[in-house]
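Below is a structure I'd like to ask you about.
A single protein chain has been removed from this complex, and every other one stays in its place.
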Amino acid sequence: MAEFFLSQTGFIVLFVIFALGAIASMIARRSDSDANMLGNGFAIIGSLWGALFGGFALISANQTMNFAFTIPFSPLPALTFSVDKLSAFFILLISSVAFLASIYALDYVKHFYKKYSIGALGFFYNLFIASMLLVVTSSNAIMFLTAWELMSLTSYFLVVYDRAESKNTQAGLQYFAMMQIGTIFVAAVFVILYSFTGSTNFSEIRAAAANIPTLWQGIIFAAALLGFGMKSGIVPLHIWLPDAHPAAPSHVSALMSGVMIKTGIYMLMRVLLDFFQAPPVWWGVVILAVGAISALLGVLYALTEHNIKRLLAYHSIENIGIILLGLGSALVFSSLHMPALATVAIIASLFHTLNHAIFKSLLFLGAGSVISQTHTANIEEYGGLARTMPYTAFFFLIGSMAISALPPFNGFFSEWLTFQSLFAGILNNTNGMMLQWAFLIAGGALALTGGLALACFVKAFGVTFLARPRSTHAQHAHESGIFMQIGMGALALSALLLGVFSGAVTGVLQSVGATFFPISSAVAPALSANTSAISLQNGFAFVSGINLFLLMLIAILSTVIASAYVVYRKQRIIEGTTWDCGTPATPRMELTATGFSRTIITIFKAVLRPRLHISTTYKYGESYMPLSRSAEFSVTDIFRSYCYEPVSSFALGASAQIKKIQSGNINAYFLYTFIALIGILCITTL
Amino acid sequence: MTSTFAIIAQLLLVPALSPLFIGIIRKIKARMQNRHGASIFQPYRDLNKLFHKDEIISSDATFIFRIAPYMVFAVTLVVAISIPIITTFIPHFGTSDLLAVMYMLAFGTFFLALGGIDVGGPFGGFGASREMTISALAEGGLIFSLFAVSCMAGTTDLLSIPHALLAYGSTATLATVLAFFGFCVALLAENMRFPFDNPSTHLELTMVHEAMIIEYSGKRLALMEWASANKLFIFIALGANMFFPYGIAASADLSAVIISLGILLAKALLFCIAIAVIESTTAKLRLFRLPDLLFLSFIASSLAIIFTI
Amino acid sequence: MNTLLIIIGAPIVAAIVATLSKKITAIEYTSVSAIILSTGATLFLAPSVAKYGIVVFSSIFAVDALSMIGMLITSVIGLAAMIYSVGYLRDEVKKEIIGHSRVRQYFVLINLFIAAMLLACASSNPVIMWLAIEATTLSTTFLISFYNKATATEAAWKYLLINSLGLLLGFFGTLLYLTATATAPETFSTWQTLVANSAFLNPDVARIAFVFILIGYGTKVGLAPMHTWLPDAHSKAPVPISALLSGVLLNIALIAVLRFRAITDATAGGDFTQNLLIALGLFSIVIAACIILIQKNYKRMLAYSSIENMGILALGFGFGGVATIAALLHMIYHSLAKSTLFLSSGNIFLTYSSTKIAKIRGVLTSLPVTGVVFFTCILAIAGLPPFGIFFTKLYILFAGAGAHPYIVATALVAFAIVFIGFLRHATGMLFGEPTEDIIPNIERDRLLIAAPIILMTLLATLSVYLPETLATLLMNASKLI
Partner (left out) sequence: MTLSLTYFLISLFFFTTISMHAVRKNAILVVLYAVQSLAVVLLLMYGAWLDQSIILSIVALFALLVKTTLIPRFFGMLISKNLITFSSSTYLKLPITALIVAGLAVLPSTHVFAPLLAIAPQHAHEIAFSLGAFFISCFMLVNRRDGMSQMIGLLSLENSIVAFAFFAGLEQSAMLQIGIIFDVLVWVFIATLLASLAYKQFGTLDTDTMRHLTE
């Protein structure tokens, strides 16, 4: 069974399924429901196949499997692929999320019927999943770049799928443009590697990477951080993310936010840890700093949002920050030659990658479910949906708890591991105060981030699902279809199970970490995991998912039982109205999302720079008897206004200057030719 | 066998004693205000009465409102058996990690805030908003202050910290003092005491915790009140045993446990007096001044860590 | 000889028929069948060229791999452009923008134009090639001023004069190369004899000569700063002519430069030509990239993209090694993609009657097929997989990285700017709702859809698979440069 999946045939079948899905849904494009069934059906089969492939590869005894295909007389790059434990982990990650998102999509895409081509959606959707799988399996630079660009391309089309709104096409433009700028750096990474190692093949690069001069290693690091960071959405390269993710259909947002941005993390691990075995310490410190800033700013901007998908998108930035904190620690430990601790840190990073994929997809799917019913993404217009959409509410609640790192859900355990790796960095004083301070600040940022994330999800869940509906759409919402519920439910269950069995999961992830840091028998592993608990550094820290779950469950059940049956059980429960101080409570009296987060925004106003714009209209001309008064409280991303806008206006201005070359004057044109001729002649004979 | 006994003892001790400390604080405050004050057992009577009353639940509320009190109360019980209160000799379930405890408490806060929002009244909403703001900002100081003692002890397992600290000796007094200061600020913030919140007010402009539970009644209100009492006791026990671990029972020996309980009660009484004094002598701070205090707590704790390592 | 006669003769015959005949339909059929015949003969010739390396027809006509690639590009794109011309002109006549005499004139000139380009490829003598390229200038002048508007005349005037200056410089350079074979003036010098006799060429003369060639033919190629005629001419000519200018003519001029480069390298060493090609290539890329970013006219945008791609080719041929084959492939891909773009932009022009980007909205709605083709080729030419331009660009950059890291870095940035520019304009044109005052149902004319789709399919196919003959031709051609 496992051998069959892991054979060359098994590998090629994986991509053939997606290709068939793409073609089939294109062929069936005249019938929306056929295209939907075919497109998503093949995606489901393909990602199931991928999940099995990834799973088997992860537990297989083979460290690395290589696949190579040749097409004669083709301009295509060498089709060489390699699946090691890291790739296997990401294949599993991508496929499982894609599997559930595709099931969800069976119902979700119905609301696009007759509006846009479902065939095109299926086409790009299948190719998108396939390209992500290609990204994590490619084993030479050109093939990788091809897959990387295909991923950007297909996701771009999914972002602009809802093309009637110019907001979406603009978001797509910005997304694709920034991805292309990122590609400059990604290509630069491999071009530099190629020019020093003479190879585009990953294994050969790995073998020769240590000989690259230090300066160029630093340049590669910077380029990798910029290029892959652009895809991951690290601050300050993040501004595409909150625009692009909301524009895509929700199951695609789930994939983009949950999985696609992780390919950047994958490549950072691949380049920084895999290619360079002994990175300089400052790499790790830079990654820690970037992680801390991304985590904090991500969550702060999330608090300012009242578009649910933008809010979730900003949380992706935050979580990428947390993942980078783990990765940064791993880099630091690796350069300090502490493979045991580095393994813990990389496990933290990988585990959080996995967890974020699960709960972020869950949240996006939940958001999609809500949007498909209310036709708006503005959470100010929601309210009370827990009554009309109880399942969605329940699943979203689990997602919120998982992303807020509340035990016993999965988010807690990876955040715990991340904290522990930062703690280990603080405690380890072999490399001086500066490094300890770096870890300390990162730890502080993580603690603050955790608290703010909790606040943000109280807002997101509370304003969306609780209390009274604030709009008629919200009032008349219905629970979404069965496939959507299955998709969300399975993800919610995974969020719980990954937490409860976090010990077992980290055990598996340890084998992934071992590919980076082969721990000799002389060094004791820093992490011992079994099915019931994760234990660090000989009892420095110890946490058990299953016990947390069981104890909390028992405590809750016994509280319920005790208070319901033991204490006294004759009380009545009366339904009444909320205390309204005498005026009937209306939706206008409820807490708004803006109101909820205004306190925090005001506290962080130095960073967020909120603007309050109050406009008043008067009854009789000026300043007497105000008729109506409206206040607009808004926060714009400071990176947009202080970083991107100046750069883009500079670029446009410079281009306008260059355009003056085309003056229209033919004599000037003759002069150019003449000067070029004489100039080149003189220069070349000097 | 002894450890099972220890667990049950702790499990019962927390809910059993927690209302008492609320009563004590109220009594001291009353005395300082030249009032006679209710009996220190008054909170027990309140709880009992609430458990027997009918409930009114808002028609706007969803299932969250109904389950929140159970969640909030239950996590305090789990925390109760995860931290050293009178003895460290209870089984390590793997729930006693510093971060696990902190996030379990956050779990309670999460449901408390959601319950506040759920009724759709203006009070619950802004209460939740303020609560989440304060607890988000307090989290750094709280985690770091406890991590400072973890650094000294060489473990983040709360059950192992007291003994390790005793073995460590008292070389890091400055660090302990700083960390303890950080912890106290966080304690006041997390439990909504002065100068963060006035637990006895129902004035719209200032209340935080009371605003969130304002719609609760009957049994659910009793659970909410009880849970917050538990939380206060848990914090006091943490403060007593993590920073001044003297006297905690090293074994499940009955006499040691009783001595330990006595010492704990004494230390807790000191905390209660301190809280009551603070509440009687300081004014509640403006909401936007609170972050300064919380950041101070964070900085103090960070300094404590730096001094330790 | 017969094959070559068919290849070049067929369009000339069609031109003569167009001069004499009065029936537009007859002219259309003759022209299309002539180009089909010519394409067929070219395809027929290709395997033997691939097999023998060079097929010599007479003392002045010989087809080697490089010529063959040029001829293949010419005939295939000529075919598509001719098919499209028929539909396009019918539409223009229907709208009473042009009369019948102009249609005849058009077919005469386009056939001569194609014949001249084929001749330029097939001639093995530098002077004859020069004459043929001069003939392309002369035949297209009135095609550029075809619409008889002031701006069209202006474009044609600039085209004629600037290219004539360039070609005279190129002629001067050509003469200097002939010093290698000056001992025997009565025989015709061929490329082959010139390379063989390069030892007789003074390296210093060769260097000066190459500068004249590069500036001279470079004008025709459209390398900055001699590119100034190109956007004007491309934007004013009827789209099939723009497609031919951009997709074919520029390449043929570039092939001329490469021929002389091979001779120069044989005597003066490779560094000299390499540095010049890289410098001019990079300059073209950067200039074009910046102007594309803020372009307001889509046909001019495509024209600047041609300048950029000619820069990439110069860069690739400059880097040498693997980059040479990549650049040859890039030449093919660019021709296909750019012609498709021009032809599909013709449909946009017919529908919206404007070349201003700001006036075009909702092409995907108003012209679904054209919109998809246009967008696909925009992405292809901007360098996105799975289209070949992506790979060739990468191969060129990788090949140059070791020796010229900063040039590669600059080029990477420029590519991103081009991409952003393209995407920005395409977003504006393709999405949204179309304006009211458009002419609907352009796509009902099969001819207007078929030509771009054929070219795009060819592009997509060649991106993943090369026929063995073509692969051999590419290998052989790369050895000639």
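A, B and C are the chain letters, set down in written order, and residue numbers restart from 1 in every chain.
Here is the rule we go by: contacts are C-beta pairs under 8 Å (C-beta built on N, C-alpha and C of every residue); 3 or more make two chains touch, one makes a residue touch a chain.
Note that the coordinates shown come from a computational prediction; the quantities given were computed from them, not determined experimentally.
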{"item": "Chains on display which the left-out chain touches in the complete complex", "value": "A, C"}
{"item": "Selected from C:Asp232, C:Asp265 or C:Glu308 as touching the chain missing from the view", "value": "C:Asp232"}
{"item": "Among C:Ser67, C:Thr141 or C:Ser463, residue touching the chain not depicted", "value": "C:Thr141"}
{"item": "Contact with the hidden chain (one of A:Thr70, A:Asn211, A:Ser630 or A:Asn667)", "value": "A:Asn667"}
{"item": "Residue of C:Ile24, C:Val56, C:Ile98 or C:Leu175 touching the missing chain in the full complex", "value": "C:Leu175"}
{"item": "Contact footprint on subunit A, counting only the chain that is left out", "value": "659, 662-667, 670-671, 674, 677-678, 681-682, 685"}
{"item": "Touch list for subunit C against the chain that is not drawn", "value": "125, 127-128, 131, 134-135, 138, 141-142, 145, 148-151, 153-158, 160-161, 164-165, 168, 171-172, 175-176, 178-179, 182, 185-186, 188, 202, 204-205, 207-208, 231-232, 235-236, 291, 295-297, 300"}
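Note that only the chains that are shown with their structure count from here on.
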{"item": "Co-neighbours of subunit C and subunit A - touch as defined", "value": "none"}
{"item": "Most distant chain from subunit B, judged by the mean position of its C-alpha atoms", "value": "C"}
{"item": "Gap in Å, rounded to a whole number, between the CA centres of subunit C and subunit B", "value": "78"}
{"item": "CA centroid of subunit A to CA centroid of subunit B, Å", "value": "35"}
{"item": "Set of subunit B residues in contact with two or more other chains", "value": "none"}
{"item": "Touching two or more other chains - residues of subunit C", "value": "none"}
{"item": "List of subunit C residues in touch with subunit A within their complex", "value": "157-158, 161-162, 165-166, 169, 204, 207-208, 211-212, 214-215, 219, 224-226, 228-229, 231, 272, 276, 287, 290-291, 293-294, 329, 364, 379, 384-386, 388, 390-392, 394-395, 397-398, 401-402, 405, 408-409, 412-413, 415-417, 419-420, 423-424, 427, 431-432, 462-468, 470-471"}
{"item": "Subunit A to subunit C touching residues, read off their complex", "value": "71-77, 141-142, 145-146, 149-150, 152-153, 160, 163, 166, 169-170, 172-173, 176-177, 180-181, 183-184, 187-188, 190-192, 194-195, 200, 651-652, 654-656, 658-659, 661-662, 666, 668-670, 672-673, 675-677, 680-681, 684-685"}
{"item": "For the subunit A and subunit B complex, residues of the former touching the latter", "value": "383-384, 386-387, 390, 393, 397, 401, 404-407, 412, 415-416, 419-420, 423, 426-427, 429, 433, 436-437, 440, 443-444, 447-448, 450-452, 454-455, 457-459, 461-463, 465-468, 532-533, 539-545, 547-548, 551-552, 555-556, 558-560, 563, 567-568, 571-580, 585, 587, 589-591, 595-600, 602-603"}
